[in-house]
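Since the structure comes first, as structure tokens, the remarks are kept for the end.
Every protein chain but one is kept in place in this view of the complex.
Right after this comes chain A.
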Amino acid sequence: MGPAALLPLAVAIPLLGSALLAVTGRLLSRVGCDIVATAAATAEVVCLALLWTRGGHLATAELGGWPARVGIVLAADPIGAGLALLVAVLVLAVVVYSWRYFDEPRGQHAGVFPALILLFEAGMAGFALTGDLFNAFVFFELMGAAAYALTGYRIEDPRPLQGALAFGVVTSFAAYCSLLGIGLLYARTGELNLARLGRGLAGHPTDLLTVVGFVLIATALLVKAAAVPFHFWLPDAHAVAPTPVCMLMSGAMVELGAYGIGRVYWTVFSGPGGIPHGAFRTTFVTLGVLTALVGAVMCWQQRHLKRLLAFSTVSHVGLFLIGVALLTPDGATGTALYVAAHGCVKAALFALSGVLLDRYGSVDEHGLHGRARALRPVGLLFAAGALALTGLPPFGTGLGKALSEDAAGHWQPWLPAMFVAASAVTGAAVLRAGLRIFWGLGPVPRGRPGEEETSGEGEEPEIRSPRRTLPPTMVLVPAVLLALALALGCLPAVAGALARGAAAFTDPASYRAAVITGRSASSGAHEPAAGWTTAGVLLGLLSAGLATALAATAVRYGSQPPRWHPAARAVRTLRRLHSGHLGDYLAWLALGVAVLCAMLAAQT
């Protein structure tokens, strides 16, 4: 089967599986639903793996036979197809993980959960593979709607409803902003296809309309990517969503936002009449640094394990944004590898938190102190995941981080320090939680009454028969995901393929030629080297060492500075900003849009 046939299939398979489950779910037994869901998820992995290996530099498919001038084109380069493959792998992991996880409601609603997961997958795969701006908006809303429903899946508890409502309102508002931006670009060029839009913009000078259009389109992507100050929905949604949904949201959905920014910038705005490279680079690296720092500081403060992991995702997305905004093939290679490995590691860590939730009905670092000593294998996996998060060689996260650091260091020599600090602090926070929960090290942390925080106590257990034994898939899936992250760092072929993909990703001329004329021209851009270097290994070891030292200190002496300390006061202010109020989140979003417009307009 050629790539042109595989592309529409990549979106159709999960959609069909979802429809099948929604219609026949009530007739099938529990096992029947699982078989259908697993079959659809496996077929999607096979389809995307074929697409990734056979797609070449850029595979295109014109839907319904309409040419790019009028129709919608799906386009897969190795980066887009690779990201869709990551989505598919994580969805398969989630489907297997939740085989025995949910004691699903019988009758009318049987099969709804896997159906929603597959719908979510269709939205994400479509978003990664589309070559049309409006189509991207539709897929964005599809994955959004599925994600809101999944976040609020446990409707008995008020907090999932609160998280899902904030998530839904903020993301939808941002999506309408981006539709306004799409309308402005259409008014300027009369095109919706990414490649043709880029060509159409070249005929006009850069003016306020271009800047406003770009910022409006970027708003939805930045909200999805959870860049500061657009990130407030993410920790709330992650804290309350069912664990399998967190695995998908943190592992793949958030990263799609960063991918979307890179894709839209390179194909539409990178040429004449767009946004100058310097302005984009300065603005988005600043945004990335801010995101990485705020995420790391907030991550360190958390005791709710899922919220802690969510802030670690915020911090890592900041690093991904920096990598994308460097606008070099090296930066794109590092980021692609980092995203893939981080997706596996973060999904594994969420899956292991799900084991705690399943066993103890809590994900609170303080409340669980020493209680999980019996789950030693789970604890070892958790510690391995924490170290992988810091970028310990030879995990894929380490290689991705090393390549990104190298690329960033070429532009600003201080940026690698930023990478080391952010990954060390977030990894240390996870390691600290693991040492306390699984080994019971250090004194039990004392609570601080009156402080704004979300504890992880009193969670609704996600299963309803507490006496059964731990399902083996719940430990197997995270172990396999961590092994995948290890393989990503150890197999040079993967990094090489991603480097070729990054060269194509950052070459808008060949993208345009392939989409508009339909001929897949091989990219003439130089292919970045993608392997371990001594400096990379040393920086990875430095991050892991720093993280271990930080975690050990925190476990021994407590993780918070004294209350009177100025740093503690600054941190309290930052925490108070995460107020949980919908209105505040939207006010921050509006401020972010205004600042981005001002920053870009000042530089063009």
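By definition in this document, a contact is a pair of C-beta atoms (placed from the backbone, for glycine too) under 8 Å apart; a residue touches a chain by one contact, two chains touch by 3 or more; residues count from 1.
Note that in this section contacts and distances are computed from a predicted model.
Participant: Report the protein name recorded by UniProt for the chain absent from the figure; options are "Quinol oxidase subunit 1", "Peptide/nickel transport system permease protein", "Dehydrogenase" or "Glutamyl-tRNA reductase".
Facilitator: Answer from the record: the omitted chain is "Dehydrogenase".
Participant: Which listed residue, A:A136, A:L192 or A:L550, touches the chain dropped from view?
Facilitator: Of these options, the touching residue for the absent chain is A:L192.
Participant: Considering the complete complex, identify which of A:G183, A:G203 or A:G531 is in touch with the unshown chain.
Facilitator: Answering carefully, the residue with contact to the hidden chain is A:G183.
Participant: Determine which one of A:S172, A:T282, A:T473 or A:T553 touches the chain that has been left out.
Facilitator: In the full complex, the listed residue that touches the missing chain is A:S172.
Participant: Which chain A residues would touch the chain omitted from the figure, given the whole complex?
Facilitator: 134, 138, 141, 144-145, 148-149, 152, 155-156, 158-159, 161-166, 168-169, 172-173, 176-177, 179-180, 182-184, 186-187, 192, 235-236, 239-240, 301-302, 451-454, 575-576, 578-584, 586-587, 590
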